[in-house]
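Yeah, one chain of the complex is gone here, protein chain that is, but the others are all in their spots.
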Amino acid sequence: MNQREKEAYLREYSILKAQGKPFFPYAVAKDSLMGLLVVVVIIVLSLLFGAQLGPKASGATTTYVPRPDWYFFFLFQLLRVIHPPGFLGVATIGIPTLGMILLFLLPFYDRSAERRIERRPIAVATLVFVVVAMALLTLRGAAAGSPTALTISAPAAVKAAGKGAVSEFYAGRAASSDVGCGACHTIGTAGNPGPGPALTHVGSRIPLAGIERTLVNPTAPMPSFKGLPPKELTAIATFISDLK
Amino acid sequence: MSEAPPRPRRRRGPRLPKPPVPPAFLPRPLPPGTQRGAPRTALDHAAESGKVVVDWIDERTQLSGVTRWVMFRKVPRGTNWFYTLGSATMFAFLAQAVTGVFLAMYYRPDASGGAYESVRYISTSVFLGNFVRGMHKWGATVMVVLVFLHMARTFVWGAYKYPRELNWVIGVTLLILTMIMGFTGYLLPFDERSYWATIVGVNINGTGPVIGPYLSDFLRGGPEFNATTLSRFYAIHMLILPGAIAGLILAHLYLVTKLGTTAPPWVKATPEEPALGEETA
Partner (left out) sequence: MAPARRPKKSQYTLDRGMPGAFEGETVSRRRFMTGTVHGAGMLMTAGMVIPAVGFALGPVFKNVTLGWQTVGTPDMFPEDNYLPVVITIAPGIGEAGKSTVYVRKRNPKVDTQPASASNQWVAITSRCSHLGCSVLWVQAAEHFICPCHGSVFDVEGVRTAGPAPRPLDRFYTRLHDGFVQVGPRYSVNTELRAFSPRDPGEPLDGIGQYAYPSRPTVRKLPGHV
């Protein structure tokens, strides 16, 4: 923005300002109505949802699944998405710091005089990218399950097979959660993307007997589950073969 | 003073008899040489009292000029509802300040169990306790949402450009302070969720090379989460950050008043319209 553009803007702005209305009461009226709305929304949210208080903090627990407040979900999900260990610092410090610096310095590198958004293609692209990325990360972060808590629901074929099959499916899901299948396999939206293959549709490729064989006598590095009680092993195998 | 023509009064129903008034309050004829409109009776004096107090203060502080500068400045043509997002954020901050001060009356920053117990006490036993805590919790959410909306408006309308660059920098600082507010406040209820989120958050700070480990030790006040961690977070959450945010909001508002709010970028001043200083609409 050069001196001429600066003066042109100031001249234009002074005319627009002279043609405007006094702040009080015209703008203040809108502000106060909006402020009222804010307070009403806070009160309604408080009445509807209140404030939860979980169990008391304990440093020794190994079963609690920590989650941040919703407005940090995008950072939380970023840490899950960027998972090569060498890039840990990039996800935790690098990207957020870079984002903050770029945000701080925005007026110093975007020095064009143009203010209309339809004539600022780079700004539009950045805005769309940031909003979509943050929204996706937030949504996926909110839905992210623990590898030790599978959330996949029964497929249609299982539901069609009747109530018994459905309850068998969920019993098998609970057992699979407990033995940590999700640590190495993706099952639905939960679980890790590796080192094992995704199991979301494995039932359509491998029959029940094959799955049972694999659980007892797997190829390395998968551990053998032959130490499990036979009933639990069957439940897990049935659950996995139901994933079609 | 009362030079405006009297408004025609519409009378409804029959006129009632006047209530009995003590003689001291009855209007008396003006003594010769008295100014019109000067207070004469005790009632007049009472009616004037507010004005007298304001005049007294203004005579000593000269605040009326500032007030006029802030309140009766003009906002440019095209000002619309999007311009309320900033003040709405400020109202959300004020709501947080008020509820926070009152939560502090019951809260104890004691990591050995007192903190959790005091929050449980607020939630279960204090009159309106859960409601005020809920307001503080949801107020945080509302404030974060409004901060982002306000920033989006500023970005889309190019309102961060000359001459308002500095105000953008202040605004980004306020955004970051608001996020730190959310992070430090998250620990205070001291339930499982708070505790583990704080451990993770502090360790995230620790992943910065070289200074990261020292920053973690500073935040925790030691090598592990310990008794001083909670009081540190409490002091940051309720003393340091609110003070910083309030100060920066004042600076933000000063610059808004000084530079004026932007007009929407699609509104253009047309040469046919009256020039500088003349009033329309």
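Here the chain labels run A and B in written order, and each chain numbers its own residues starting at 1.
Definition applied: a residue touches a chain if its C-beta (ideal position, glycine included) is under 8 Å from a C-beta of that chain, and two chains touch if they have at least 3 such contacts.
Here the structure is a predicted model, which means the values were calculated and not measured.
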Key: Selected residue (touches chain absent from view) among B:206, B:242 or B:260   = B:206
Option touching the unshown chain, where A:82, A:100, A:161 or A:174 are the choices = A:82
Remark   = By the document's definition of touch, the residue of A:1, A:43, A:65 or A:100 touching the omitted chain is A:65
Message = List every residue of chain A that touches the chain not included in the displayed model.
response = 56-66, 76, 79-80, 82-88, 91-92, 146-149, 178-184, 191-192, 194-195, 221, 223, 225, 227-228
Request  = Name, in rising order, the residues on chain B that touch the hidden chain in the full complex.
outcome  = 111-113, 190, 195-196, 199-200, 202-204, 206-207, 209-210, 212-214, 216-218, 220-228
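Rule of thumb we're sticking to: only the chains that are shown with their structure count from here on.
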Key: Complex contact set, residues of chain B against chain A   = 70-79, 81, 83-85, 87-88, 91-92, 95, 113, 116, 119-120, 123, 130-131, 133-142, 144, 146, 152, 155-165, 168-169, 172-173, 175-176, 179, 182-183, 186, 189-197, 199-201, 204-205, 207-209, 212, 225, 260-263, 265-269, 273-281
Ask   = What part of chain A is in contact with chain B in the complex they form?
value = 1, 5-6, 9-10, 12-24, 26-28, 30-31, 33-35, 37-39, 41-43, 45-47, 49-51, 53-59, 61, 64, 66-72, 75, 79, 88-89, 92-93, 100, 103-104, 106-108, 110-117, 120, 123, 127, 131
